[in-house]
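Every protein chain except one is present and positioned as in the full complex.
This part shows chain A:
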């Protein structure tokens, strides 16, 4: 193909968007409606995912040591835990700190109940707080920490706690929520295809004459396809751009107007930075693909003459 022919196809495809005014408008409308619904659910899914991660990240492992474990051994265990690949951070919590934290969690009136347990009377064991990279792996990491005992006759680890049972249940729920989100988004994508294919069917009828005439003057199939392809991409990308703009503007408004109310409830929306690029990028690619798909389907049917 000559370069000037390519320019011609792009020019012609662009002109066709305007020439077929209401049909372009209808196609763009169905792309905007589909992508809008899809985008709303994607933002919802992103937020649910963020919320789930927030909850998951609060999951921590607490490792209790035998009373009277020597400092050298404590350091050694600290190092051994730190060497497990999934472990992000190990923090030593001395029994004094443990008591302090316990106190802070009580009502001020009740705090006096713990008076008299300081220093040599402190019944708490020394402990480690262990953070892991992937909260879903806590059970596994806990087992590995417990296993340190096996290579030590003193059995220095008294116990490993991570909210056994509760954590597993939490993950079941967060994973289920994510999967449902994914299924809903996939379902909406299919629905969008149906909506657009209906529009395409309407436009095909109007375009078959045009294709027949192009064939009559000796246009090759690829010559006929190109402007339709350009037209499809333009309609899809423009529709996606409009949708992204509406969605992201609406979302930033939502964040702004609700930040004080929800801030008190410790819930935070996924930030604009988290959502913006992802939504706009995904919608633009989807829009272009839907446009190409629509135009390809509409032409293919009438090329076999």
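Everything below uses one rule, namely that a contact is a pair of C-beta atoms (placed from the backbone, for glycine too) under 8 Å apart; a residue touches a chain by one contact, two chains touch by 3 or more; residues count from 1.
By definition in this document, contacts and distances are computed from a predicted model.
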UniProt protein name of the chain not shown, from "Cell division ATP-binding protein FtsE", "Alkyl hydroperoxide reductase AhpD", "Putative cytochrome D ubiquinol oxydase CydB" or "Phosphonate transport system permease protein": "Cell division ATP-binding protein FtsE"
Residue of A:49, A:76, A:131 or A:210 touching the missing chain in the full complex: A:210
Contact with the hidden chain (one of A:53, A:220 or A:259): A:220
Chain A, residues in touch with the chain not shown (by the definition above): 1-2, 4-5, 8, 19-20, 209-210, 212-221, 223, 305
